[in-house]
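Selected chains from the complex are presented in situ; the others are not included.
So that you can tell them apart, the chains are marked A and B in the order they are listed, and the count of residues begins at 1 in each.
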C-alpha cells in the first residue's frame, strides 16, 4: 500500500525535513554570532581550567576561519546540517578533530542558540533604530523644504483646523523618535547572558563561570536562575516585534496619508516617477505602490508579533522544540521593517507639495475665531462656540 | 552625503526589490495555473472574434511550451521579471513577438493573477482534504490495532471517566473529517470566475464573454458585478486559512495529548526512534520533536489567518497593491499544513500503547456507579451522586 504522504523519500529524510524546517536557511544569519559566542565560551572554559591554552587556540582559530569562509559565501548551512549549531560542530570537527568535542563542555544547544540569537537581536535593534531615525531625519528635511506650506488639519477625515507641513511631518517625526526610544529599551531583555544555563538546568559537576562569558559578550547581566532562561524564550523577541509593529503602524499611517494626498481629489502631493508604477491596462496610471506596500506591511508586522506570542503560549516550563519556530516570525518582522525603513527616505525625499492645489475650507478657522472671542471678550468658550457656530450655519 | 539606506544599488533596483518583494519566488507555484487561465482567456477571445485562429494556436502552443519548460525546471520567475505575469508576458513575446500583445485584450493583471490564484487554491484545498482524510484514516488503523486498549478519559487534565483508544483516536478522526468537510466548503468562495472583470471595472468597448472562460476553467459561477471581484480579494484565502487553522488546532491538540502520554509520568505510549530526536548534552534523552513542531505550527497557522484579514482590513474599494501581500501568508499556511499532514500518518503509525503502564484510578467509575444507582433504584441522579461521593470521600 502506498500512502499519500509517501513521496518516495526515506522516512528519516522526511522527518529531518519536517523538524529542521527552514532552520538551515534562517540560521545563516546567526553563524557570525554563534561563532562569537562559541569563542567566548571557549575562552571561559580556558579561564576555568577546563580547556588547555593550545586547545583554545586551535578552536578559536578554526572558528574564526569558519566564520570568515561563511562571510565570503564559501559555505552555507544546508538541510543536511539540520541547523547552524550542527553545521558549526561538523565543520569544526572536520578541521580539528576530537578537540572540537571539548567546546561542548558546559553548553547545550539551548543556550548556544539563544546566545547567538541575542547577539543578533542586539545588532538588529541598533540597525532598526538607525533606520527609524533616518526616516525621522528625512521628515526634518521635508520640513526644512516645505514646513511653511499650509495643510488642512483633519479630524474624522474632515477639515478641522489649520495645519502645515511642519505640523504634519513633525508629528510623524516625533512618533518615530519615540519608536526609536522604544526599540532602545528592548535591549534590556536582550542583554541577559543565557550561557551557563545549558539545557536550562545549569552544568552540575562543571565549574563554569557565567561572568566570564557575560563580560566577553557584553551582556548587561547573567540571567538568573538558570531556569529563567528558557522561560524567557520569545519575550525579548516579542518586545522587538512589538516595537517593530509600532514603527510599522506609524509609517503605515504616514503611507495612508500620502496615498490620500496623492489621489486626484486631494492632489496635495506629487510623487517621483521612480516611486510610482504603471498599470497593465490603464496607460494613464501612476500608482503609489511603494506607499501601499508600506501600509500593507504594517499588517504583516502585527502578525509576526502574534505568531511569536502564540508559539510560547501555554507551554509548560523548560525547553520545547516549539521554540525553534520563533526565529521565522522574528526574522520576517525585522526584515520587513528594515526594508521599509530603507525605502522610505528616498521616497519621502521625492514628495512634492502642490501648494496651489491645497485648499483650506474657510470654516477651518472657526475654532480659532471662538478662541479669539474668549481671549478678547472674556466670555465663556461655550458662548463663543455658539456664536461662531451660528455664523457658519448661515 | 551618503544615507543609511543608500547601499550602492541604484534607486530603481531598490524600488523594484521593495515592491516585488518575494513575488518572484512565490509566483513560481502559480505559473502552471496562470498558463491554464491564459489559454482559456485566449480561447475566449477567439470565440468572441477578438483573436484569429492562427494567433490562438500560436499563443496556446507557446504558453504550453513555456509551462512545460517551467515544470522541467528550465526557467524560474526571477526578480528581474518582477512577478509571474510579467515573466510569462516576456517569455511569450520572446517566442511569438507582437502577437503576444493580443493576449492582453480584455484582461488586466488584476483578474489574471486572481484567476491563477483561485485555480491554485482549488487544487491545494483538494490536496489538503486528502491529507486530512489520510490522517483520519491512520487513526482508524490505530483503532483497528489498539481500539480496545483502555485509557483514562480526562476532564480538567484529571482522570474523569473510563475511555479507550477507540474513543480517544475516534474523537480526533471525527473532528478531522469535519475539517475535511469544512475545507470542501471553501470551494464555494474559490469557485467564482474573476476573468472579465479586468482591473475591477470590466472591459468597456470589448465584447468579451465571461461565460466562455468560466466553462473552460470549471468555475461554478461568474463573479458579478465586476466590482465584487476586487472586494472579494482575501476572503476565499482567509476561509482556506481559517479551515487550515482548525485542522492545525485539531492536530496540535492531538500532538499535545501524545507529548503528555509520552512523558515518563504518563508513559502511556512509546514513539518510534525515527520520530524522536536526541539531545546535545543529555545522552539518555529521546524527544518527541515531531509532535512539538506540530503543536507549534498550530500557532503559526493562526497567524497566517490574522495576517490575511489584517491586510485587507479598512481598505477602500478597488484594487490596492496591498493585496499582493496576501500570497505569502496563504502559501505559508498551506505549506505548513500540508507538511504536517504528510508527517502525521507515519508518526501515528509508530505510536505504541504501553498497556501495562496505563492505569485507571479506581474512582474513575464513580459517575458510572451513580448512573447504575439511578437505573437500578430509580432515585434522582443528585441523590445517587451524593451517595457515591460519600463513598469516595472516605
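Operating definition for what follows: a contact is a pair of C-beta atoms (placed from the backbone, for glycine too) under 8 Å apart; a residue touches a chain by one contact, two chains touch by 3 or more.
Every value quoted in this text rests on a predicted model; they were computed, and no experiment measured them.
This structure file defines a homomeric complex of 4 copies, of which 2 are shown in place.
As a working rule, only the chains that are shown with their structure count from here on.
Chain centres here are Cα averages; for subunit A and subunit B they lie 27 Å apart. Within the complex formed with subunit B, the subunit A residues making contact are 3-7, 11-12, 14-15, 17-19, 21, 85, 104, 107-110, 130-131, 134, 198-199, 274-275, 277, 279-282, 287, 289-290, 292-293, 295-297, 299-300, 302-304, 306-307, 310-311, 313, 320-325, 328-329, 339-346.
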